[in-house]
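Have a look at the structure below before the remarks.
What follows is an incomplete set of chains from the complex, kept in their original frame.
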Amino acid sequence: MRLSLWRRYSFPASHRLFRAEWSAEQNDRIFGKCANPYSHGHNYELEVAVTGPVDPATGMIANLADLDSFVQRKVLDAFDHAYMNEQIPEFRECVPTTENVCRVIFQRLAGFPRAHIEGVRIEETGKNSFEYAAPSNP
Amino acid sequence: MRLSLWRRYSFPASHRLFRAEWSAEQNDRIFGKCANPYSHGHNYELEVAVTGPVDPATGMIANLADLDSFVQRKVLDAFDHAYMNEQIPEFRECVPTTENVCRVIFQRLAGFPRAHIEGVRIEETGKNSFEYAAPSNP
């Protein structure tokens, strides 16, 4: 049996989906309204899953205060109220779709020293969510 | 690591749980109020999970416009506002419990050409949800 803890964070941000090397027509065809040159934004709802043995003294997988300060430092300080295309270095090289945002945030969190980061889930709108995790994970 | 996209759809529909070969008493005992001969209905909240490699050009597993039009054509055109017992052919042979609705919708979606359909999740009411997926999936 495995016990996992999911912790939820939220940050507003903006992005634009387009490729500079494509024509405006091609960007529109692939990205639709998301290619709007002025950018648009979302409230990103982020859930981080953590697993590991439960400490018999504290009854916890990880202290939430430790996890919160790690996520704040590694992710929220940069992503909160950001225009991701310009203000998150990883998106200089790839389009800030939520697929890529998941991967980038997971990589930033992977080194959490107190427990194993299993995966991340991001809800971009009430209609879309994305999950990045090892295949046997939730 | 695996990246999955969950896309949410919603459709109202009605159904009746009963077996013609059972007596009214037996139907009542097994299905309770769901055996009401006049039918009753729900807002079915459907989530479809899709996985596959992220296209490096678009940053996407699959274009949502493609997925939406596939789900519309294969599922929503038939299920939206339907009385499932009579208007969905698969339920001529089995009771339209949400267990069976999950399986039927998964089978209708399995041939999506742009990515792998991992599973479907249906919330029948705020108290029940059902998931049909490969064992190692979310």
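When the chains are written out, they are named A and B in that same order, and each has its own residue count from 1.
Note that in this section contacts are C-beta pairs under 8 Å (C-beta built on N, C-alpha and C of every residue); 3 or more make two chains touch, one makes a residue touch a chain.
What you see is a predicted model, and the numbers here were worked out from it, not measured in a lab.
Undergrad: Which copy number describes the whole complex, given 2 displayed chains of the same sequence?
TA: Total copy number for the complex in this file: 6.
Simple rule for what comes next: only the chains that are shown with their structure count from here on.
Undergrad: Take the average of all CA coordinates in chain A, do the same for chain B, and state the distance between these two points in whole angstrom.
TA: 28
Undergrad: Show me the residue ranges of chain A that touch chain B in the complex, using the header's touch definition.
TA: That would be residues 17, 19, 30-32, 94-97, 99-100, 102-103, 106, 119, 126-138 of chain A.
Undergrad: Under the touch definition given earlier, write down the residues of chain B that touch chain A in their complex.
TA: Touching chain A: residues 1-8, 54, 56-61, 63-65, 136-138 of chain B.
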